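Below is a structure I'd like to ask you about.
Our next item is chain A:
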Amino acid sequence: MALEVKNLESWYGESHILHGVNFAVRDGEVVTLLGRNGAGRSTILKTILGLTSKRTGSVEIYGNQTIALPTYKIARLGVGFCPEERGIFASLSAEENLLLLPEISSGGMGLDEIYEMFPNLYERRNSPGTRLSGGEQQMLAMARILRTGAKLLLLDEITEGLAPVIVQKLGEVVTSLRNKGFTIVLVEQNFRFAAPLADRHYVVEHGNVVEVVNQNELTEKASLLNEYLGV
Partner candidate 1 sequence: MPIDGYKDLGLQETILKTIGLGKTFKGFSAVSDVNLDVTRGTIHALIGPNGAGKTTCFNLLTKFLEPSSGQILFNGLDITKERPAQIARRGVVRSFQISAVFPHLTVLENVRVALQRGLGTEFHFWKSGNSLNVLNERAEELLCEVGLADFAHEETLNLAYGRKRALEIATTMAMEPELMLLDEPTQGMGHEDVERVTELIDRVAKGRTILMVEHNMKVVSSIADRITVLQRGSVLAEGSYQEVSNNPLVVEAYMGTHGGDGA
Partner candidate 2 sequence: QTSKVSGDVIKIGVLTDLSSIYSDLAGPGAVIAAKMAIADFSKDGTVIGKKIELLSADHQNKADIAANKAREWYDKDGVDVIVELVSTNVALAVMEVAEQKNKITLVSGAASLPITNEKCTANNVHWTYDTYALSNGTAKAVVKQGKKNWYFLSADYAFGAALERDATNVINANGGKVLGTSKHPFPNSDFSSYLLKAQASGADVVALANAGQDTINSVKQASEFGINKKQTVVPLLMFISDVHSLGLSAAQGMFLTEGFYWDKDDKTRAFAKRFILQHKRMPTSVQAGVYSSVLAYLAAVQKAGTDDTQAVMKVLKSTNIDDGLFKGKIRADGKFEHDMYLLEVKKPSESTSPWDYYNVKAVIPAAEATQPLSLSRCKLVTNK
């Protein structure tokens, strides 16, 4: 089991956002978290990494209980995180951003491989990180975690603001990562993008997982999803 979340609750200061989230992801699986704006999907990812102000419950990553661990130790268990606001560092150049993350384990992609995948980044590699266009920043945020060798990827809205060609390309990237044995938790707004990629979909509402839809149930549960998500 790569990730197992039980009864996870979480707070931002006074406000209680997650109310007992449960889900689990096996090694090599791709799952999505779907839901409306503000449902708490991003918060689930942040809570897994211990980035909210308080959390309770249980989060096991590759068999290690992490609920009491500091963030950096969680990351070192092999978690790669692509945050929703992209989190590019303005004081570092694009390339420095790319090279910033420490290698957590072997098997990360090389720089050449990455530039091949995202030629835009190669062209802009010496620009300050936040001077890249919105989409370029998104690519950079994704690219940099591929270097680290992390095997469990938490990806938050990676298709946001990207041109359709790039979205398509990202779809291919995710598929190939999956084939390489990565485990991926995808938070997506873009259902068309996510649908063919994932083994399972979790629907999040008001800080709870309210529905699980397996890949093979997609058609039969379409109306249900429609109700939840308006897809």
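Basis for inclusion: all candidates are chains of the complex that A comes from, given by their letters.
Going forward, a contact is a pair of C-beta atoms (placed from the backbone, for glycine too) under 8 Å apart; a residue touches a chain by one contact, two chains touch by 3 or more; residues count from 1.
Note that the coordinates shown come from a computational prediction; the quantities given were computed from them, not determined experimentally.
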| item | value |
| --- | --- |
| Chain A in this complex - touching candidate among 1 or 2 | 1 |
| Sites on chain A touched by candidate 1 in the complex | 36-38, 120, 124, 127, 131-136, 138-139, 157, 159-169, 189-193, 229-231 |
